[in-house]
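One protein chain omitted, others in place.
The chains carry the letters A, B, C and D, assigned in the order they are written, with residues numbered from 1 in each.
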Amino acid sequence: MARYLASRVAQLGLTLLGVSVVIFLLVRLLPGDVLDASSGDTVAGSSEGRDALREALGLADPLPVQYFDWIKGLVTGDLGVSLRSGEPLANLLSTALPMTLEIVLLGVAIALLVGIPLGVLSAVRSGRAIDYVGRAIGMIGVSLPSFWLATLMLLVTSSAFGWVPSSTYISPFEDPLGNLAALILPALCISVYMLALVMRMVRATMLEVLGEDYVRTARAKGAAPRTVVVRHALRNALLPVITVSAFEVGVLLASTALIEVVFGLPGLGNLLVQGIFNRDYAVIQTVTLLLAATFVLMNLIADVLYALVDPRVELR
Amino acid sequence: MSAPATVATAAEVEVGATGASARRRVRLSPMLRTPIAIAGLSIVLLTVFVAVAGPWIWTTDPYAADAARLQPPSWAHPMGTDELGRDTLARVIYGARVSLEVGLSAVGVAALLGSLIGLVAAFYGRWVDTALMRFVDVLFALPALVLAIVVAGLLGPSRTNAMLAIGIAYAPAFARVVRSAALSVMTQPYIEAARALGTSSATTIRRHLLPNVMAPLVVMASTYLGTAILAEASLSFLGLGTQPPQPSWGGMLSSARTYMLVSPWVAIFPGLAIMVVVLGVNLLGDALRDGLDPKLRGRR
Amino acid sequence: MTDGTLLTVERLDVRFRTAGGWTQVVDGVDLTVGAGETLCVVGESGSGKSVTALALMGLLDAGAARVEGRIDFGGRDLAALSERDWQRVRGNDVAMIFQEPMSSLNPVLRIGDQIAESVLLHSDADKAAADRRAVELLRLVGIPAPERRARDYPHQLSGGMRQRVMIAIALSCSPRLLIADEPTTALDVTIQAQILELIGELRERLEMAVLLITHDLGVVAETADRVAVMYAGKIVEQGDVKAVFEDPQHPYTAALLRAIPVLGSTYAEPLYAIPGTVPSPGGWPDGCRFAARCEHVHAACAQDPPAFARGSHFARCWLRDPDAEERR
Amino acid sequence: GGGESTSRAGSSQAAATGERGGEITWGLAADPVFMVPFGATLGATREATEPIYESLLTWDRDLRIVPALAASYSSPDDTTYEFVLRDGARFHDGRPVRASDVVYSIGLQRRPPPPGTPDMAVHVPAIKDVVAVDERTVRISMDGPDARLPGFLAWGRHSSIVPEGMYDDIDPRTEANGTGPFRLVGYKQNDRVTFEANRDYWQSSMPGVDRMTLRVMTDEQGRLAALRAGDIDGCSVSPDLSEVLAADPNVEVLKGLVAAHRELQFTIKTGERKPWHDKRVRQAINHAIDRQDLIERVYAGSAEFSGVVPPGYGDWPLADEELRSDLLAHDPERARALLAAAGFGDGFTIELEVASTTTDLVKTAEILQQQLADVGVELKIRPIELAAFAKNNGEGRFDLHLTYRGMRGDVAGYVSDFDPSQPLYRDVWFPGATDVDPELGRLIRQGATTIAEADRRPIYEQVQRLALAEALHVPLCNPYKFQAVSKRVSGMYVAYTDFNPGLATARVTAS
Partner (left out) sequence: MSDVLVRARDLRVHFPLGGGVLSRSSAQVRAVDGVELEIRRGETLGLVGESGCGKSTLGRALVRLVRPTGGSVEFDGTDVARLPRRGRGRGDGSGRDGRGALAREMQIVFQDPVGSLNPRMKVGAIVAEGLASNRIGTRASRRELVVEMLERVGLGSDAVDRYPHEFSGGQRQRIVIARALAVGARFVVADEPVSALDVSVQSQVLNLFVRLKRELDLTYVFVAHDLAVVGYVSDRIAVMYLGKIVELGPAQALISAPRHPYTRALLSAVPQARVGARRERTALTGDVPNPIDPPSGCRFRTRCPMAAAICAEQEPPLRTHGDGHLAACHFAEAV
């Protein structure tokens, strides 16, 4: 187990190294740099003053130097500063990260808490009304653009209740209710797609598992249908959900941007999108790497969890 | 997830031989005869029909801004007009073409790239596999949105580039699925038999491996088609997708958000269009998956 | 039938819902199993053996399968039971073991728990008692170090051991009838011998009736008291094992026996081969279903032959029609 | 429903009423990024620094230059200005404003330190020297006569006064020390800027509230929802949304002009055979455009015709009738004739680049595409990201750009693009221009050095007419700005100078 973890972490490191190189090169391929991007209604381009500024920002250094500076900083715990605002990234992330993370986790929780029972019900009552309801939810959920849904939700709550979620991050430790109130709508919006996905997946695997020989064995023992479903089928059906959930956490983390834009939340996605529009290399690179790290880490956790739940999987 | 090992035994649309003659007819295989599959197929076909023939049936120019702005639905404009006074129906019809094109091309790029990587990795194994899969890991770990934005930024926002971006972003998923399907095909004795007969690697990949991973590939492609249409909408929302004046549903939707309260229909129709198509594609995908998964097809 | 009859199956039909409508796969099966007796059902793949067994256990999905006929078990008609009543019968009076020992055990539960679950279901033992009983059962089926093994997961056991666990589960409530559906086909011959020996031993000790399904005539010869031969959904011959093997009444049975190479035979002499292939459900011919492959086919075979009995030995073949002796 | 009060020069609610105190929250459409007073090119930065930093002079609501930190100023001769600082003006840390602060600040204005950019150099007048005559008097001497100085000093966006040594004492990106009505409490990127009232402000009636928050809400729908829910007290809205909000009893919609005209830009380069080398083609484009239709479709009617100097910019712009009737007249016949004369009777195809994130410009492009098609000119619209757009614009790599101009300190700022001596003209945009009337450049230079306003006015009228005739840029229109304000707020107005000086005067009632 320890060996397995060590090797996986090493692989993770390699992957992230690859990501870092790719993203580093990609952002530098983009037309325009941070100075061009910050021109507003004035004329951009090259001038003496700008060139001096470029030099000061380190943009004039050879690429390998820039890359190693970045990596060296990361390794020594220095995330660097935003090229645009000069604000240390550590500061920016300290508010953006918890907010986005919480939205995502809340969203995932909603997706699992609703998606799994719905999927199970749909499978067990396959072909009956509840199945069609579940499948309809599953279908509609994956076909709604999230930004559209978010806009709709905002307009509805603001018109109907005269209320909108606060866009400031309220620490869950200080004001749990306020925190929940602020983040529940965004979380709901991002959860819809995953909820539908989980529902469909649980339904499909459940149908499959219900046809397995060991479920027949359980029935042959004389176990009640409920026991068969919960004790014998569900546990096996949930195995792939672990993998997909971890995967989705990574995907959601990277795609909350749209929701954050609509709700005006200063989260990670917003930071990233702004960073890209601003050509703030430091922000893009570091946030992307962070997202990639979370993604691979989640997958690693999923693999370990899978092995813990499924005794057949050996971690070597 | 279980690898769809024996999926290969059924084709989505079988070419059935009628007797000994070379005459063939394409028939709907039984799995496509379920109500869900028929619904999905009809929606998809209808969309294709609208995309292809729509402009001849509803001849209003989707670009002409010559009517009053933000009109509610009427006989002249069954879906109303948009904020510039263009006919929404004409734009929805034209948007079908764009959305389908984006969806199909993006998925095409992803499937092509992904299956190439997946097949080669699975076939050659060892370091080829390791190297390719590490590469795929890197690509996978890069947030799709970032990738898309970067491609759009790099090549300028446009429909083509959105398709390319989405395609590249989805390629790793295809690579993995194809690889795992191909790996299970690789354990099939007929692969070893081909080797025993001295068949070359390229031929083996082309004749034995590829046709037998088609089924999971088709299923995956059908599901991702919907996702790609949504992704294009999201890119358009950020101003990076299909560019005006071309009407893509995503673009229409994102510009219509401003008018959701003033004239909701501007946002409703393209939204509905997206939903219906994604729904159709998903229904079809589900039917294909159910049909191609021998376990769900009733046990022997 | 004798007084000790435990199970009587009459005119059992099973149909499955398929794309083309309802397809019949079991056609008018009559079976009897006496208490403490071993009945072997033999037949080629697809002849309907497993479906028959599942029907006897009430395990066919009500939506996809239609079961008709009478299943009398110790005086009770199982075919008329509700699902709730079935739960009490299954595992209690009738238990079943399956062909695939790996996939028939839940991969994420410890085997001790899987056995104990069955004990808990059918007795009022508490969990601790059930666990003890599970270990006891494991010892009974010959698993070494049962206390330790009880904590293993199925994948940690070999095929033979898994099948023993299945047997332990089946035996956990001392059923009166054990249905074993090809319990050894996935196993090596040496292990197969061990398992069959074990079943035989337990049958004697616990006085169970056993319904053993197999396609291996060798297994039948070694374990059965009586044998039923299935062909295309029908029982074509049933009788004492000795009678059937020594004087097969149905040409199919006879052909099968001839087609098996016996130890010591050599290729110098070609094996007897039955021409053609088994018809599949939905494609069953009218009349005698074996007619197309039969050496003795004649005009009468166009009609479906009834069971012609000679004592407890019967066969569905016109050759056995006592009224038409002259037609041979 | 809430009424809509409009005036051409800027609109306002009823004068501020009620007690001072309370809190106001305003929605910002973009993140300010940082709080630096100098060299910030982004409008959003100024939105956040305007309440903090002031300049020597300022504009009143009618765009007249009035004293601010300088109590008075005089000009002994054409190249010298003397400013006497206001008594009682103090920085937020309590220090009184001294002449040395002004010297320090003007130094920074001319050469903004990072993270500001040195982009505004073109607008900085030719200041030779700044000296502190005494503690309270500052003398500015010029290289030569330059009429742009007062305007520049009123343009607080670029001419703020900060305490001497501020860039060494604090981090100007997140901290601030100005003299304005509000004191910066904190800034959280992408989230909010918070202020408290500066109770030592030299204008004792201001500010009207105790605390102010500017919230970053980039999505208009988000701002709208927050406004309706009472989470914010006001924000800018698009014309279409203003209609929705007009029906909301709790909200009042303000409408006013701000300097922000939209225009088309050409490049004329040596060796590049763009049709723009021929004046007639540029003029044809000008007359092919139906500005009224554009205004109706893109701005729901809420925009004015604009020449090179935007409408509402004091007395400088040309009269609306003149623009409509002739200079900017929609005349496809004339356009076709011009094209034919230039040898483009069959039209041509050209690429129009536009920043993809500015939605009204993208829509404008769509309308222009329709309109120009009428005269045979086929536009290929290429929306690109702002950063790439800015880069192309600065390097002159485009055929046709659709862009907008903002507030300028002096009218000269609106015509400097057409001055052949300017590097941008010379090296980037029009290096190949041969058919441009040299009179234009001469008049522009003359205007900048003519001090007396009465003498300047006819020069700039002439410049404007000439510039429109030469059609180096083709101005389109100047949209109105809409602000939706909660009814609990009074005294808010739409300022022509953009941003929200009204927040300093506004008062709120407890809700």
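Following the convention adopted for this analysis, contacts are C-beta pairs under 8 Å (C-beta built on N, C-alpha and C of every residue); 3 or more make two chains touch, one makes a residue touch a chain.
Keep in mind the model is a prediction, meaning the values are calculated, not measured.
Asker: For the full complex, which residue in C:Glu222, C:Asp304 or C:Asp321 touches the chain that was left out?
Answerer: Final answer for the missing-chain contact: C:Glu222.
Asker: Tell me which residue among C:Ala80, C:Leu263 or C:Ala299 touches the hidden chain in the full complex.
Answerer: Residue touching the chain left out of view: C:Leu263.
Asker: Which parts of chain C are in contact with the chain that was left out?
Answerer: 44-45, 158, 160-161, 188-194, 196-197, 215-222, 241-242, 245-246, 255-257, 259-267, 270-275, 277-278
Asker: Mind pulling the chain B residues that touch the left-out chain?
Answerer: 8-9, 11, 17, 20, 22, 127, 130, 188-190, 192-201, 203, 207-208, 211-212, 214
Here is the rule we use: only the chains that are shown with their structure count from here on.
Asker: Of all the chains shown, whose C-alpha centre falls nearest the centre of every protein C-alpha atom combined?
Answerer: Measuring from the global C-alpha mean, the nearest chain centre belongs to A.
Asker: When the C-alpha atoms of chain B and chain D are each averaged to a single point, how far apart are the two points in Å?
Answerer: 46
Asker: Give, as an integer number of Å, the spacing between the C-alpha centres of chain D and chain A.
Answerer: So the centroids are 40 Å from each other.
Asker: Using the touch rule from the top of the page, what residues of chain A touch 2 or more other chains?
Answerer: 30-31, 151, 155, 159, 261
Asker: Would you mind listing the residues of chain D that make contact with two or more other chains?
Answerer: 221, 224, 357, 385, 387-388
Asker: Report the residues of chain A in contact with chain C in the complex, numbered from low to high.
Answerer: That would be residues 127, 212-214, 216-225, 231-232, 235-236, 239, 309-312 of chain A.
Asker: Could you pull out which chain D residues touch chain B in their complex?
Answerer: So the residues of chain D touching chain B come out as 220-221, 224, 238, 240-241, 243-244, 296-298, 300, 356-357, 359, 362-363, 365-367, 369-370, 381-385, 387-388.
Asker: For chain A, which residues are in contact with chain D within the complex?
Answerer: My answer: residues 30-33, 35-50, 53, 56-57, 82, 84-87, 92, 95-96, 151, 154-155, 157-159, 161-164, 166-169, 261-264, 266, 270-271, 274, 277-279.
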